[in-house]
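Note that this complex is displayed minus one protein chain, with the remaining chains in position.
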Amino acid sequence: MKNKENITSENHEQEHVSSYSELFGTWAALIILTGMTVFISISGANLRTLTIATALLIASVKALVVGFYFMHLKFETRLYRIMIIIVMALFTFFLIMVILDYLTR
Amino acid sequence: MTVAALPQTNFFQIKKGIFSWLFTLDHKRIGLMYLYSVGLFFLVAAGLGVAMRLELLNPGRDIMSPQTYNQVFTLHGVIMIFLFIIPSIPAVFGNFFLPLMLGTDDVAFPKINLLSYWLYVLGALFALSTLMYGSGPADTGWTFYAPYSVKTGTNVTMAVLAAFILGFSSILTGLNFIVTIHRLRTPGMGFNQMPLFAWSLYATSWIQLLATPVIGITLLMIVAERVFGIGLFDPAIGGDPILYQHLFWIYSHPAVYIMALPAMGIVSEIIPTFAQRTIFGYKAIAYSSMAIAFVGYFVWGHHMFTSGMSGPAAIIFSILTFFVAIPTAIKVFNWVATLYKGSINIQVPLLFALAFIFNFMIGGLTGLVLGAVAADIHVHDTYFVVGHFHYVMFGGAGFAFFGALHYWFPKIWGRMYNMRMANIAFTILFIGFNMLYFPMLILGLEGMPRRYYDYLPEFHTLNVVSTVGSWVLATGLLLMIGNLIAGYLKGKAASANPWNGITLEWQTSSPPPLHNFDKMPELTKGGPYNFPNAKSTHKK
Partner (left out) sequence: MTKTDLTMNHAFVLPNSGHKFDAKASKMGMWLFLYTELLLFGGLFIVYMAYRYLNQNAFLLASFELNVWMGTINTIVLLTSSLTIAMSITALQKGDTRLSIILAFSTILAALVFLVIKYFEWGAKFEHGLFPGMDHYNSLPYGERLYFYLYFFMTGLHALHVIVGGIFIGVVIRLIRKGRINKNRISLLENSGLYWHLVDVIWIYLFPLFYLIH
């Protein structure tokens, strides 16, 4: 019986409840970032490498915003952030090693 | 009928009938269904292997045409890799013993566990269907290298889809184990009180989870290329076949550790039990499993040294490859140190574990030869690779699988096999194995290329030795399996703990009851391998 209580109390740990205004603010930020990236793409057609870099940078910022606020990463235990960092680091390594092969071939 | 008789009701007796097995959510039954399926495919693929050796008994054509030979070695590889080794230890012994070792009654998602088994069956049916129609099973080798896999007329599409489905099954098993280990450890068992087999499964599961999707999508691209006739990897239409190799090995190199890591976990269980003393360097072994899993992601390029990959990339991959040797060697040293001054009880499971170390050392050291760019270029695609590969996979993972089967046999079925016969079978198996594969290492150094049904006359003698070795090996296998079946049918009853092990699975009856434990399992103080009566400790 004692153990049973332990388990249930663990499950009742307070979940973060996002307020509507917090979610709405997140959405507004994402829309603004989308506007930015479209604007840069249309106006800065001559700066090719720059547009690739900025486009990916803005996309990553957007992905982080979605992850942290919509997907609650900000409010989860540390474990979730560590796991996603490892996953993304691995994937980045894949990208780096493959492109390294092409760059030096 | 009294309540007191109930603990005698084990998970075999609680429900009867074929459907109580096919749709069971019990991890033990799912594990056993995996065992029977995996065992069946192992025998089929081993038969194909013996047939190949028979073809190679003499130069020239013996029993099959070159095309048949290509299909046979592909089928042998696909079945052994995707249907046997990858699911073998995790899906059979992981399923059966992980919850027992953690002191829980099932995996975290029992339904997903069953789904994973049925996906395995579906994948197996896809793979077998390639035998039935068109121009027969794939002839590409298990690697499905583009552009040949895109152009050949054999049933590559089906084979590739089979691998895709089996990958999905493997992902679900891994996912299940990770959540089980995080959420279902018995109260008081921290990560550092987990048995080492659980640690190795944890590392393995992460590989299954993070590497398998990459091959999934790659294989889908092959299917799309074949079905729509438009190219991603065919250089004739603007593709790059080396990119396929990158994607393939991003999965398939870590997959080697899906096969090897659980085997190391088994050895880490067997050795302390039969030395009756605590494992030397618990944390070193546990963390080196994670290290191998991690480093394993960074070394895929060593399969591609001769493929046209750039020089700098080859050198970097070569250097990274050597890092794998460090955690592997840590494990081996710790196992040997555990045996030192232990009260060693030489039984069949321990013999298999020792054979694992012996074979795996040869496999690992020849791996370093292949991992060095300069040396690899000479022996690439020769029998040296075949020998190395089988020393790691069969001599390593395969022997650990058999070891686990002998170690946990009394726990699973509550009966004991004939020890004397098991010793004999082991000896024949071990001799046959080395007779079969050691000549291959020499043949490779002498320059015999792999994947041909024919060879030059000067390679004849060693090929004869190797083929005779395959017969010895097959004899040993049949003896071992016969002995185990005889033990299952009429072996004498085994006690709950015949080897005097102290991990949690030995605290329940043999076979275990449906919900694994009839009372709370008790953790040993001071770590999972702290034998109370050990003659000496490692403390100085």
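Chains: A and B, in written order; residue numbering restarts at 1 for each.
The definition used in the following text is that a residue touches a chain if its C-beta (ideal position, glycine included) is under 8 Å from a C-beta of that chain, and two chains touch if they have at least 3 such contacts.
From a predicted model like this one, the values you see are computed outputs, not experimental measurements.
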Answer key for B:P66, B:G134, B:G229 or B:G311 versus the chain not shown reads B:G229
Touching the left-out chain: which of B:L184, B:A325, B:A375 or B:V464?
B:L184
When the complex is taken as a whole, what residues of chain A touch the one chain not shown?
3-4, 6-7, 10-11, 15, 17-20, 23-24, 26-27, 30-31, 34, 37-38, 41-42, 45, 48, 51-52, 55-56, 58-59, 62-63, 66-67, 69-71, 80, 83-84, 87, 91, 94-95, 98-99, 102-103
Residues belonging to chain B that touch the chain removed from view:
1, 3, 6, 9, 14-15, 27, 99, 102-110, 112, 171, 175-176, 178-180, 182-187, 209-218, 221, 224, 228-230, 232, 237-240, 243, 246-247, 250, 513-520
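In this section, only the chains that are shown with their structure count from here on.
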What whole-number Å value describes the gap between the mean CA coordinates of chain A and chain B?
36
Contacting residues of chain A [partner chain B, same complex]
3, 6, 79, 87, 90, 93-94, 97-98, 100-105
Residue set of chain B touching chain A in the complex reads 182, 187, 210, 214, 242-243, 246, 250, 297-298, 301, 308-313, 316-317
